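Working notes, structure below.
All protein chains but one are shown at their positions in the complex.
Chain nomenclature is as follows: A, B and C, assigned in order of appearance, with residue numbering initiated at 1 for each chain independently.
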Amino acid sequence: MKKIINNPDNVVEEMLNGMVASHPEYLERLEGFDVVTRKNKKSDKVTLVSGGGSGHEPAHGGFVGKGMLDAAVAGAVFTSPTPDQVYEAIKAVDNGKGVLLVIKNYSGDVMNFDMAAEMAEADGIKVEKVVTNDDVAVENSTWTIGRRGIAGTILVHKIAGAKAEAGASLEDVKAVAEKVIANSRSMGMALSPCTVPAAGKPSFTLADDEMEIGMGIHGEPGTHRESITTADEITQQLLDKIFAEDIYHSGDEVAVLINGLGATPLMELYVVSGKVQTVLQEKGIKIAKTYVGNYMTSLEMAGCSISLLKLDAELKELLAAPADTPALVQF
Amino acid sequence: MKKIINNPDNVVEEMLNGMVASHPEYLERLEGFDVVTRKNKKSDKVTLVSGGGSGHEPAHGGFVGKGMLDAAVAGAVFTSPTPDQVYEAIKAVDNGKGVLLVIKNYSGDVMNFDMAAEMAEADGIKVEKVVTNDDVAVENSTWTIGRRGIAGTILVHKIAGAKAEAGASLEDVKAVAEKVIANSRSMGMALSPCTVPAAGKPSFTLADDEMEIGMGIHGEPGTHRESITTADEITQQLLDKIFAEDIYHSGDEVAVLINGLGATPLMELYVVSGKVQTVLQEKGIKIAKTYVGNYMTSLEMAGCSISLLKLDAELKELLAAPADTPALVQF
Amino acid sequence: MTAIEAIKLAGQAIIEEKDFLTDLDQAIGDGDHGINMARGFSSVFTKIDALKDDADISMVLKTVGMGLISSVGGASGPLYGTAFLRASAACKDKNAIDAVTAKEMLDAAIKGIQDRGKAVKGEKTMLDALIPASEAIGTGIDAGKNVVECLKDAVEAAQTGVEYTKTIIATKGRASYLAERSIGHQDPGATSSTTMLKALYEYVK
Partner (left out) sequence: MTAIEAIKLAGQAIIEEKDFLTDLDQAIGDGDHGINMARGFSSVFTKIDALKDDADISMVLKTVGMGLISSVGGASGPLYGTAFLRASAACKDKNAIDAVTAKEMLDAAIKGIQDRGKAVKGEKTMLDALIPASEAIGTGIDAGKNVVECLKDAVEAAQTGVEYTKTIIATKGRASYLAERSIGHQDPGATSSTTMLKALYEYVK
């Protein structure tokens, strides 16, 4: 395991300290908790709290700021934060307008955030929850726990955050978050695994000529493994799986997120993005906005995910709205 | 070699196409050349052209836009662009106010940009050059070719770009760029090498417990190799080398750039940044602004560099000025 | 027996199996189950050490439950945490645990896990160790066995349950993403449940 860290058991603490110290204009640490909150809180808006295991940086602390999240809760690496941490985050940001929890669909995240919501509600805080589930690598059926939440979650932060910033009610912020969730899908692949610092060894192993398709952002094994092929073929394969969802059609307008998993050169992400643009154009799908970079990473995993979000007028406007956070600035 | 590409011989072309297609609001491709230019050109300002080998993305194309560069020229991977490409970039952006070339100090870059400047001057275009040389891993003496230009170059783009955007003359823009160069120093280390696509094999090899100190951003071997140690010790070592330059003293105010080399998790960069903040604080050096992320990468190299820039009132104001580019937005 | 000693043995057994549990979770999950549970029990140890000497069994279990909830995270944190809290409630004011109380406690724990996690038997979770264990205690009670004998049967049933998890597809938890490919692997949570039961039995036997 090669990492620039001091101590696997202290890495989240040091990372959070470093993050807050690096961005004092944006972030504050909630004393005693693994929670970062927005520096210049606005007191008259619905607040958004998200979070999850650490190791996905800049998610989620990097998206705390104007027009996105009000607080992010950081669990141990790849492990959902505990309810008390989430509860403290909710209490820290609530201003009476209500709190929306943006939860990625994993059993652990859902249960821990649920417990926190119960604790906050017991205090009389209005709490609503949305659960993101954009990862089409995983089957969605009543017999499974449903699709996972991956990079598409960032688009929920962006759009629901903009809605809240604009002064919408908790119900309306939740509704627009649900709309993003319904209209976004993602699919990913990896060239290499990642190593949880405390585990000290990679989550899976791949031969020199192999890639993993549909793995999870916590190093969960993928749907299958195959020989590495060209960027164009990889991109087409990921897009085909997304298109199989029957959401994106000719004439639609979408946002695209080409997400690096942590160790992917931007050069490669741009090659993929170029192919995505071509394929969508051929399908008659218009692209309103493309994001390319590391948004929801998996430590030092090499690989990428592609996310599409179908836009309507409301989503398009909110996506374009200003955001001012350490990891995403838009004006 | 594991990469998400189609063809090593075509990767720069596809990358540039993908970049421009992904950011049509910011970038245009100069037809027939490996040059990206700013979309909404301002006709009454000094223009800035930079560039170098590819493989350092987002540098330099990602920094083309308002308040930074007007054009970036992309050479083959890790190879300086040819004079004709640079010449075309100069011609494309010049509006009569003059062009500043921001060149990283490598024999190849200096010679190719020099030739381009001669060609443009022969056309009657006013051209000035600055050569960045922030890398303290390399000795600077009259007997060597001097220090290399690495991540600190981005701070030149930012500050000289802001000066130009504010309407300063070519002489003044050049002067402030020189001031940044005189006051910025960087030092880097790597946990892993990188592979030039056309070469197909890594630039150097490191044992599982080794790190390379002071390597170049093109995979040039470093000053030495040692056993991997803690993030705190690595950070201290890099800072010690920077402090040996006798530029940064108690009472000074600086900007900090913690630069990932391409495959470094943001988590690790934040651990390093946290330590940098502590060390500077102990030395009585104030930090005006910290940047953390992938700014000047080396393909999929794992590792980081630390850059410091000593600020005066002018530099501080220009650093804080707005920028709107694919890779750096500030308002 | 003192409840604190028993918990310490269970926790130590988990900490000893940390790497094994993590390996199991790497194969079909995200490779943190051992790390999570070890972190949880380290934190629990500090908390029970701070308990008054006269803390009763219910109080100890409540401390364990709260401690796990606030330190484990992931899926197993709320599940085991809730399980210990419910077991605590099921033995309120008891100073000794007979077989019937043991079954009541285990059933309460199982109910808690199901309330939170909505899983049933056969979904490749900790329940596939715990439900058979509870059934075995029931059978033991019917056969007139004492609590130690019942616990012995429970451990055996849980171990059989762990073996059974190798044969089935996961439909709850992170392993469910693997569908058919989860077959052949034993469930980390069922394994850690069995480890704790076994430590308890070793202590009382």
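Heads up, the rule we're going with is that a contact is a pair of C-beta atoms (placed from the backbone, for glycine too) under 8 Å apart; a residue touches a chain by one contact, two chains touch by 3 or more.
Computed from a predicted model, the values in this text were never measured in an experiment.
Colleague: Counting contacts across the entire complex, name the shown chains the missing chain touches.
Modeller: If we consider the entire complex, the absent chain touches B.
Colleague: I'm checking contacts with the chain that's been left out. Which of B:17, B:47, B:80 or B:259 qualifies?
Modeller: Once the missing chain is taken into account, the touching residue is B:80.
Colleague: May I ask which residue of B:145, B:175, B:279 or B:321 touches the chain that does not appear here?
Modeller: B:145
Colleague: Just one of B:24, B:167 or B:221 touches the chain that is missing; which is it?
Modeller: Here the residue in touch with the unshown chain is B:221.
Colleague: Touching the absent chain: which residues on chain B qualify?
Modeller: Against the missing chain, chain B presents residues 53, 75-85, 106-108, 111-112, 114-115, 137-139, 143-145, 148, 196, 198-199, 201, 203-204, 216, 218-221.
Going forward, only the chains that are shown with their structure count from here on.
Colleague: Determine, using the mean of C-alpha atoms as each chain's centre, which chain is farthest from chain C.
Modeller: Max centre-to-centre separation from chain C belongs to B.
Colleague: What are the two chains with the top count of C-beta contact pairs?
Modeller: The chain pair with the largest number of C-beta contacts is A-B.
Colleague: Take the average of all CA coordinates in chain A, do the same for chain B, and state the distance between these two points in whole angstrom.
Modeller: It comes to 29 Å between the two C-alpha centres.
Colleague: Using mean CA coordinates as chain centres, what's the chain A-chain C distance in Å?
Modeller: Taking the average C-alpha coordinate of chain A and of chain C, the gap between them is 32 Å.
Colleague: Roughly how many whole angstrom separate the Cα centroids of chain B and chain C?
Modeller: 54
Colleague: For chain C, which residues are shared contacts with two or more other chains?
Modeller: Nothing qualifies.
Colleague: Using the touch definition from the top, which residues of chain B touch two or more other chains?
Modeller: none
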